[in-house]
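Input: one structure, supplied below.
Just one protein chain is left out here, and the rest sit where they should.
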Amino acid sequence: MKEGYTLVYKRPDTLLKTRMHYCPGCFHSILHKLIMEVVEEMGIQNDVIGVSPVGCSVFAYDYMDVDFQEAAHGRACAVATGIKRTLPNHPVFTYQGDGDLAAIGLAETMHACNRGEKFSIFFVNNAIYGMTGGQMAPTTLEGQITTTSPYGRDPKNVGYPMKMAEMVSQLPGVAYCERVCLNNPANVRKAKKSIRKCFEIQAQNLGTTFLEVVSNCPTNWRLSPIKTLDFVENNMLKYYPLGVKKDVTATEEK
Amino acid sequence: MAAKGLVEISVETCKGCGLCVHYCPMKCLAINEADTNSYGLHYAQSVEPDKCIGCANCAVMCPDGAITVYKQSN
Partner (left out) sequence: MDKKIAFMKGNEALAEAALRAGMTGYFGYPITPQTEVIEYLCKEAPKYPKFTVLQAESEVSSINMVYGAAAAGGRIMTTTSSPGFSLMQEGISYIACADIPCVIANVQRGGPGLGTIQPSQGDYFQSVKGGGHGDYKLIVFAPNSVQEVVDYTYNAFDLANKWMCPILILSDGAIGQMMEKVILPEPIPARTAEEMRDEKPWATNGKGKRTKRNIITSLNIQSDAMERRNNELQEKYRRIEGEEVRYETYKADDAEILITAYGLSSRVCKKAVDIAREQGLKIGLVRPITLWPFPTKVIDEFASKPNVKFFMDVEMNVGQMIEDVKLVVNGRKPVYFYGRTGGILATAEEILEQIKAKM
């Protein structure tokens, strides 16, 4: 502590000191930090169990100082179902990318949400496969160039980008569903509140809580971290509008 | 008059992405292009510390949790 100063912000203790493997400017790291801030502030570090996916965030368990399981590609929601049904009083969350959640694991995602499994899903949508080196994701935008859509995504051939938050919000089992973004300080602060809301609604056993986090990928978008901010603003958020898609607590209050 | 702030940036944790520089409302921060940390990355540093208002935007955006922010006590 500095003499004559009060602390305004510090890295949460729940986030291990380990250097994260993410590329400079990657929003994954911001989301890791936010989840751990919420875990710290809610005092649930000793209860919570996380599930990491296959993808860039496969090593999430190396950074968050809580019990963690590493699932097979796409199966995080199945693994989390098993955990939560075994330990119904513990907060459980999955952390998944777009390939994991919306491609190979779509069935597990939809069915977990449809059953209203009482865990929180943090879904990072950066419209690309990061770990394998920039292939097309289910959420890749129309015309977006990836290594497997080198001439731009052609929806007539490979389909349209999937709006997961909108799809998931249609399922009765879902208690809370929102799309947030981490592209500026205001949105980051907002996202943190939403993460907390997910854990709070989970604790009330109201249903599945789903947070889609519009993210970036400087390396595979072939953009500098600052330039990704423009792409997020001008392209991602045009197609993936932010906002609460469903909140059963809001309707209850009325 | 805004309160006086103070930022501490961990040189070794910083990856030089520049998000803190971009979002600093007072333009206190800059990437040190002349030096690198042990990972070979340029890092952010406070170049005009007197202007800092302790808003913590830099730390909020920092993906790597490299920044600690203080505000002068009354």
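Per-chain residue numbering starts at 1, and chain names A and B are given in the order in which the chains are listed.
Quick note on the criterion: a residue touches a chain if its C-beta (ideal position, glycine included) is under 8 Å from a C-beta of that chain, and two chains touch if they have at least 3 such contacts.
Nothing here was measured: the structure is a model prediction, and the numbers come from that model.
The chain not shown here makes contact, within the complete complex, with A.
The omitted chain makes contact with just one of the residues A:35, A:56 or A:80: A:80. What subunit A contributes to its contact with the hidden chain is residues 45-49, 51, 58-59, 61, 65-72, 75, 78-83, 85-87, 90, 107-108, 111.
One rule holds in what follows: only the chains that are shown with their structure count from here on.
Chain centres here are Cα means. That of subunit A falls 26 Å from that of subunit B.
Contact residues on subunit A toward subunit B in their complex (touch as defined above): 2, 4-12, 15, 19-20, 22-30, 33, 184-185, 188-189, 218, 224-226, 229.
Residue ranges of subunit B in contact with subunit A, taken from their complex: 5-6, 12-13, 15-19, 22-23, 41, 54, 56-57, 59-73.
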